[in-house]
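Note that one protein chain of the assembly has been removed; the remaining protein chains are unaltered in position.
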Amino acid sequence: MHAIVQPSTKPLTSNPSTTIRSALQEPLWLKITLIAIALGFIFLFLCLPLLIVLFHAFAKGVGAYWEAILQPDTLAAIKLTLLTALVTVPANTLFGIAAAWAITRFEFRGKSLLTTLIDLPFSVSPVISGVIFVLLFGMQGYFGEWLRDHDIKIVFAIPGIILATLFVTFPFVARQLIPLMQEMGNEEEEAALSLGASSWKMFFKVTLPNIKWALLYGVLLCNARAMGEFGAVSVVSGHIRGLTNTLPLHVEVSYNDYQTVGAFASASILAGLAVVTLVLKTLLEWKQGNR
Amino acid sequence: MKSINFISYKQIIFALVALLMASTQALAERTILNVSYDPTRELYKEYNPLFIKHWQEKTKETVEVQQSHAGSGKQSRAVIDGLEADVVTLALAYDVDQLYKQARLIPENWQTLLPNNSSPYTSTIVFIVRKGNSKQIKDWSDLVKDGVSIVTPNPKTSGGARWNYLAAWAYALKHNNNSEDAAKAFIGKLFKNAAVLDTGARGSTTSFVERGIGDVLITWENEAYLVLKEFGADKYEVVTPSFSILAEPPVTVVEKVAKKNGNEDIAKEYLSYLYSKEAQDIIGKNFYRPSDKDIAAKYAQQFPQLELITIAELGGWNEAQKKHFADDGVFDQIYTGGK
Partner (left out) sequence: MSQSQIMPGFRPALGFTLVYLSLIVLIPLSTLVFKSFQLSWDDYLRIIGSKRVLASFRVSFGSALIAAAIASVFGVIVAWVMVRYSFFGRKFFDAIIDLPFALPTAVAGIVLATIFQPTGVLGKFLLDTFGIQVAFKPLGIVIALIFISIPFVVRTLEPVLLEFDTTMEEAAASMGASRWQIFTKVIFPNIFPALLTAFALSFSRSVGEYGSVIFIAGNLPFVSEIVPLLIVTKLEQYEIEGATAIALTMLLISFLFLFLINLLQLWTHKRSGQL
C-alpha cells in the first residue's frame, strides 16, 4: 500500500498545542490502517469484479471477444437495450421535470404523499415490478383477452420490456431535481416573469440552466439502470433469442449456453457502460461543484 | 483537423448503422417460435437449419425459427400468460397439459396427436461424478450415504428435477417392497444431501461443473454426455444407475396461437419432421435416445442398457404432481431444509 498520507484537507485555523493536535487527528498508524481497510474493501468488492469481467471476456483472445460481440443475437440484444433506453429515459426525464416543477413551485394537499409515491418503485422488488405487468397485460390478466382480440402484444414483446423498465427507472430524474429546486427557490424565475418573459422563455433561460447538471446526473443514473435492469425485464421478456433478450438477459443466456466468453463479452459492454457512467458522473459532480 | 474528425465521426455512425442492420438479417416470409426447456438448446440449434432446408425444399418458402429456452415450468407459464409459441417442446407432459387446463390453448387429447406419446425422443436420468469417482457412487443407494454432496435442480421449479425425484422414488419403492414410508425416508435423506437446488437443469450443471459444487450431479442423460463433450471426458464420468425412469419430453403444436398466426402448417411439419431419419440422427448425436428403431440401433452403443420405469406405471403426471410436488405434497413433507 503506497498511500501518501497527508494532513487533513481542512487545515486548522488556530495553532493548537501538541495535545490538542493529537486530539484533532488520528495517529499516523491509525490513518494508514483505516486507509488500508477502506481501499482493501473497495478493491475486493468493486475493482476485482471489473477485472474478472475483463479477464474472462478476453480469456480466449481479442478475436474470440469480437466474434462473441458480433453474433447476431448479441447485436440484437444491444439494439433492444439501446431502444429501451431511448424510449424510457426521455419519458422519465420529462416526467421528472414536470413532477419537480409541480412539487417545488406550488403548495397543494397531499404533496408529501405524492413525493413518497414517486419514490415507491425504488423499494419494490424488481421481480414484482415485472409480475404486475404480466398480471395486467398477460393472457390471464385483466386486459389479456382484449389485447389479444385487438392483436396488440405487450408482455413477452418489446412494449412489456419498455413498461417494466419505465417502472424501475421511474424516480431517478425526479429524485435528483426535487431537492435541488426546493433549495433554489423561485426568486429568479419570478424576476424573469415580472420582466415580461413568457413561461417557456423563463423555463429555458432561468430554470433549465440552473438545474442542468442535476438533470444530466439524474438522466445518467436513469440510463444506467434502464440498460442494466435484469429482474423485472426477465419476468416480461419471454426470452426469445434475437428478439426479446436485452443485454443483461443475453449475459444470462450465453452463460447458460456454456459460452463463457460470450457471456463475459456481453457483460464487459455493460461494465464498460458502467465505467463510462462513473466517469461522466464524476465530471458532472465536478461541474456541479463549480457552479 | 476538423474535416478528419468529421469523416471519422461519420464513419463511426455508418459502422454502427451497418452493425445494427446486419443483425436484422434477410427477413424470412414467416417465423415460428419454439418455446423449449433448458437442455435442448444445442439440439434445436442443430435441428432448426435442417428443418428450414426441408421446408424450403418442400414449399419453396423461407421460414425462420425462433427459440426461447428456460425452465420447463416457467416456459409453460409464459405461454399461458401470452408468450406466442407456435410449438412447445417441454420437459414433461404435465407442463404441456397446463396449456389445456389453464388456457385451452391446445386440445385435451394433444398427447395422442403425434407418435410415442408425442415424444420424438426420450432420455433418462443418470449421474455425473468427478473423475475418479472418489465417493464410489454407483447407484441411487449411494446418494443417501453420509458425506455425499448432491447437486440437483428444485423439483418445484424444474421439469428435469421432477424426473430425478421420481426416478429416486421408484427406485426406493422397488427396493423396499413398495413401502411408501421407506421411500419417503429415502427421498428425505437424498435431499438432505443436496448442496444446491438451482431453479433449472442448466443452472445445476453450471453449479456442478463451473462452480465445483458437490460430488455428484443428478441430471438428464443428454445433459450428462453434453458435459463430457463440452468440458472434457478427462474430468468427469457418467454413472448410469441400475434403474431409472424413462423420461419422455413431449412436443405439441399450440393450436390456438399457431392458427391465429397462420402458422399451423409449418408448426405441424416442424414437429412431425422431428420423427424423420435425418432429424432422429441429430437427436442421437445430441445424446437423446431416438425413437426411430434404425437410428436408435445406430446409437445403441452410446446408451447403456438399464431397467426403466415409465411415468404411466407411477400413475401418470397428474397424480404424481398432486401427490409429490403440490403444496404440502410429499416433497414439502420430506424437505425441511439442508443439513
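Annotations for the structure displayed:
A and B are the chain letters, set down in written order, and residue numbers restart from 1 in every chain.
To be clear about the criterion, contacts are C-beta pairs under 8 Å (C-beta built on N, C-alpha and C of every residue); 3 or more make two chains touch, one makes a residue touch a chain.
Keep in mind that this is a model prediction, so the values were computed, not measured.
Per the touch definition above, the residue from A:140, A:210, A:259 or A:288 contacting the chain not shown is A:140. Among A:70, A:86 or A:279, the one in contact with the hidden chain is A:279.
For the chain missing from the display, the contacting residue among A:89, A:221 or A:261 is A:221, taking the whole complex into account. One chain of the complex is left out; on chain B, the residues touching it are 71, 73-74, 77, 80, 98, 102, 154, 156-157, 194-199, 207, 210-213, 327, 332, 335-338. Touching residues on chain A toward the chain that is not drawn are 2-6, 8-10, 12, 14, 16, 19-27, 31, 34-35, 37-39, 41-42, 44-50, 52-53, 56, 94-95, 98-99, 101-103, 105-108, 112, 114-128, 131-136, 140-142, 163, 166-167, 170, 179, 182-183, 186, 189-190, 193, 199, 202-203, 221, 224-225, 227-231, 234-235, 247-249, 251-252, 255, 263, 267, 270-271, 273-275, 277-279, 281-282.
Everything below uses one rule, namely that only the chains that are shown with their structure count from here on.
Averaged C-alpha coordinates give centres for chain A and chain B that are 36 Å from one another.
Within the complex, the chain A residues that touch chain B are 70, 72, 75-76, 79, 134, 137-141, 144, 147-148, 153, 155-156, 238-243, 253, 255-258, 260. The part of chain B that touches chain A in the complex is made up of residues 19-20, 22-23, 25, 33, 38, 41, 66-70, 78, 80-84, 102-103, 202-203, 206, 210, 230-231.
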